[in-house]
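In this view, the complex is presented without one of its protein chains, the others remaining in place.
Here is subunit A:
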Amino acid sequence: MSLTPDDCEEPKFVQLKTCEGFIHDVETCLVEQMGTVRDMLLLECSDSTDVIPLAKIEWWIMKMVIHWCRLVQDNSAQKEARDRSSMFIELLEEAKGDDEVVFQLLLAANYLNVESLLDAGTQYLADAITTCGSAEEIRNRFNLQNDIPSDEYEP
């Protein structure tokens, strides 16, 4: 929500309203990363000053997503997946996030169609899965229930 006119060519703002009614002012160039919003803007008149409602996002998640978009913009030179995932980890640690935050971010990235965040989040979880050794460890890590009947076990 801060003004960074150096980053954008046209410092136009887009207003995004999250589910509680909180309105975020986001630079257009950041919003371009969000596929859903981008498409919404295309469909509507580009001069529209309406607030774009995002009913499925909460305000704190929105803030993180905007922060992420800004990070991507600032580091657009390093587009490698590894850098992206380390950016993701930084983002998480800043927000002192736990599993809940990760999954919420993933859902938000899916809803807003921010591909970079989706890739980073899924990679983060994939790494978490591979670091687990056995199926039991995976279950413990993610609190999954083993509901496979024993006769359906396959090698």
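Here is the rule we use: a contact is a pair of C-beta atoms (placed from the backbone, for glycine too) under 8 Å apart; a residue touches a chain by one contact, two chains touch by 3 or more; residues count from 1.
One rule holds in what follows: contacts and distances are computed from a predicted model.
A.B. asks: Among "Leptin receptor gene-related protein", "Protein YIPF", "S-phase kinase-associated protein 2" or "Centromere protein M", find the name that the UniProt record gives to the complex chain excluded from display.
C.D. replies: The record for the missing subunit names the protein "S-phase kinase-associated protein 2".
A.B. asks: Spell out, residue by residue, where the missing chain touches subunit A.
C.D. replies: Looking at subunit A, the ones touching the missing chain are residues 99-100, 102-103, 106-107, 110, 118, 122-123, 125-127, 129-130, 134-135, 138-139, 142-150, 152-155.
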